[in-house]
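Left out: one protein chain. Kept in place: all the others.
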Amino acid sequence: MAIRVNPKLINELERFGSEDVYNCYHCGNCSAVCPHTDELFVFPRKSMRSLQMGLERKLEKSIEPWLCYYCGQCSEQCPRNAEPGETMMSLRRWLISRYDFTGLARLFYKSWKSELVAILAVALFTGAGLITYGFWQGDIRIYDGAGAFLPSSGIHFFDLVVGSLMLLFLAVNSVRMWWLIMNPKRERIPLWLYAKKIHLLPWHFFTQKRYAECESGQPGVVHIPWLMHLGIVLGYVTMLILVMAFLHTLQAGPQIEWSAHVFGYLASMGLLAGTIYMLHGRLKKTRVQYLRSQGSDWIFLGLLFLITITGILQHILHRVGLPLAANITYILHLMVVVPWLLRMPFSKWVHMIYRTLAMYFADIQRGALAARAATASSIRQVRPAA
Amino acid sequence: MQNSRIGVYICNCGSNIAHIVDAEAVKESAAALPDVVIARSYRYMCSNPGQEMIIQDIRELGLNRIVVSACSPRMHERTFRNACKTGGLNPYLCEMANIREQCSWVHADKLAATEKAIALTKGAVNRVRYQEPLDSLTAEMCASTLVLGGGIAGLTAALELALAGHPVYLVEKTDRLGGNLARVDLTAPYLDSARDLLTERITHLRDNSNISVMLSSHLKNLSGFVGNYCAIVETNNGHNPPEEKTIHVGNVIVATGYKEFDASRITHYGYGKLPNVITSFEFEQMLRTGRVQTKSGQLPQYVAIIHCVGSRSKEFHGYCSRVCCMTALKYAHEIKSALPDSYVSDVYIDMHAFGKGCEDFYKKSSEVKTLFLMYGKNERPVIRKADPSDDCEMLIEVDEKLSGERIEIPADLVILMVGMEARPDSAEVARLVNISADKDGWFIESHPKLDPVATTTDGIYIAGTCVAPKDIPDTVAQARAAAGRILAKIAKGKIEIDGVFAEINEDRCSGCRMCNDLCPYSAIEFDVVKKRSHVIPAACKACGACVAACPSSAIKGRHFTDQQIYAQIGGVLA
Partner (left out) sequence: MSYEPKIVGFLCNWCSYTGADLAGTSRIQYPANIRIIRVMCSARIDPTFVVDALAQGADGVLICGCHPGDCHYSEGNYKAMRRFPLLKKLLKSYGVEDERVRQTWVSASEGQRFADVVTDMTERVRALGPSRIHATLLTDRLER
């Protein structure tokens, strides 16, 4: 069955940030230099080719864009300046919009202004809501304890609601991703493989070990972007756990509750270092992967930076005995956190889940292939010689 | 021959000969032969010191025969003959043994190769004993030139000769000048107008009184030899019988060009059946009128260009037609500038971007968003009509190599890049001027690397696409080269006719006249008074047909006598 070539697809991808894809003349230098490509998943040339030819279905169910960590070596090696690294990035954005059933992701990627408007709207709505709630049941000069403006119990409940909403959309989109990639109707992957490889999910999620392998094979050299990224991930994961499970302890004070707050401090340092490093990188264009920044990239980092700053600030203000200022900062903090969480399934941040899933699916596919090959050769052995 | 004093020179040719053939051993064996006064082995005999060696030995040792065992005589026979001349020896007293092209380069077994080199040298020594001094004749060099073909090659060559002040006869088969280039709109890679290129040439041509242009004409017959050719040109201008003109020229340049491959021979491109499948030349016509459109007058949204139509294929022509890849890219550019919203697919096997500016041109074509799709050499795409529900006219199905998928390419207009092939009348032209053509019909040059515009027939030159597919820069270069060679000859004024021809011994001739009709050059005439046949030396080309045929052994083939050959046979078998 012949696949139709669709030269129009590239026009769509350009809105997601792809540039100069047509320059690629398939020398293969990019795939040769990529540290993550292997026999089963060959990239980035294959993805570049599918994009040039507009093979939409093939791209939609491909895992390759997620296996890429944008070390940028492919773009550096490319003799035609076809930007394979940025193309893989644009494919990730496009896939995010494809997995998303709401259409919001596509809207936000095509127009960063609409995303900003949405964020502002949610922020203002959140702010108005919180202020109303605060004044209704508390005193703005009290930060914690009885009569608190924003009591931890209330905020905790609010956080759980927002979190659940986010998780709901995330779950649906993840199932869509699974459906597209693993395509259960086309080939049956045995369930035991899913179980066998399950450990990969937390492994890739918490360490991003493959990201560390991005540096060009030099032993002993630490890939700094990986380190900074790890700082950010561990940072917000810690904060999320603290907020979702230990908000009461976190908000208590003004004395420092070391058992909980020490984690907060470590998380904040990781977040601060990471976001500043990346913002600096993007501003000064220090690395290949920071050369091109779309609206979504700035918004992502900007929001995260603001969350960190307001979070640290309100903690300090509370400790030095300025509850009014602390409360105001807390409101601002939440005005940034809520849109941040809600936009997660429709934005860049969802790579946290999609990439992890992709690594998992990729290894399952590798396992399935190996299992099939083993069965085939054992059948050959069992069958008597003709 | 009595009193032969032979000098034998074994060339090492650097390591070309010496690394397989033991030159010292050959020298030793040669030195031991009777009548050999001196035998030497030297690095490069064709070099100045090498030639000096021969000259000195002739003078100091009184040598009267020279044997040089080295490369092919087709390379350096002239060199060593000149050295002999300088040394005061008749050039025909020199013989070469080919121990390079026909020995060291083709045999790996050193012992066998050395043995063979010894045998060949012995053969040459035996032969040279019977060689006689021969004198060449001189004849006038006619300064006029005949140019066959009025395309860019012919026009360039004619102008070059005419501007130097010599008469030129330009014979063109059709009724207009310009050849295939006149059918082209813009040229790759700099997108110059072909019309401008030609107009410039043709205007200068018409202004030049040295050039006689004969349109609707072709060469009917050519006789004579270099410097003294007699050509009969027939012109079809409606009269019956057609007009014939006899002209005398010194040299001929064959620039008859090419013809494009007939695309209807490939059935699965649907050329001739599907209305919107056209050839490159038909597209050029479209470009010249300024409107890129389908047969029904609509603007195409999808245009596909297919490379290698008739070229690089086992069934049709195995060679590459050289210019089509860059021409296809030129089309991609032109289509994108005429219809910026269209989608251009370029379906190719390999991208041959060989010339100046071509690699950049290729990159620019990518930048204007041409989609390049690669197919395999012997797996051709198939074009079929699309369904009415599709958004395109036709679909091209092919196994695409860069993605590994079998794909369908939408197309409203398909341009077939038809290759070049030899004209159907090229065999006739070759026969008329006495040159050879290879299995594809392209004329054969004297040496593929070192002599690209001359042929094995002195005075006949070839230039342009009639030799092999090539682009405009190379065509013009060859045309100018051929003209340049002729100008050099004309400047010399006289030509030397080889002293090698057949000679009839009147005492032995029985007057049977068997040789008269054998000669393809009609160089033998019969003297009715003496009742003997006689060879005209200037017309004789020394083929030796008459020599072998004469029942009275009355004809001697100078420099290829029976005696010489028997001696050589004896030598190589010893």
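By written order: A and B. Residues from 1 in each chain.
Going forward, a residue touches a chain if its C-beta (ideal position, glycine included) is under 8 Å from a C-beta of that chain, and two chains touch if they have at least 3 such contacts.
Here the structure is a predicted model, which is why all the values come from computation and not from measurement.
Put simply, the missing chain touches B once the whole complex is considered.
Contact with the omitted chain, checked across B:Ala31, B:Leu61, B:Cys512 or B:Ala549, is made by B:Ala549.
Touching the chain that is not shown, out of B:Ala31, B:Leu61, B:Ala112 or B:Cys230: B:Ala112 (per the contact rule at the top).
Touching the chain that is not shown, out of B:Ile232, B:Leu339, B:Ala386 or B:Ile565: B:Ile565 (per the contact rule at the top). Of the listed residues B:Thr456, B:Asn516 or B:Ser552, the one in contact with the hidden chain in the full complex is B:Thr456. Residues touching the missing chain, restricted to subunit B, are 72-74, 98, 100-103, 105-109, 112-113, 115-116, 119-120, 123, 434, 436-439, 444, 456-457, 518, 520-521, 541-545, 547-549, 557, 560, 562, 565-566, 568-570, 572-573 (touch as defined at the top).
As a working rule, only the chains that are shown with their structure count from here on.
Here subunit A touches subunit B in the complex through residues 1-5, 7-8, 10, 20, 22-26, 46, 49-50, 52-53, 55, 58, 80, going by the rule given at the top. Interface of subunit B with subunit A (complex): residues 302, 343, 345, 351, 362-363, 366-367, 369-374, 395, 397, 400, 402-403, 405-410.
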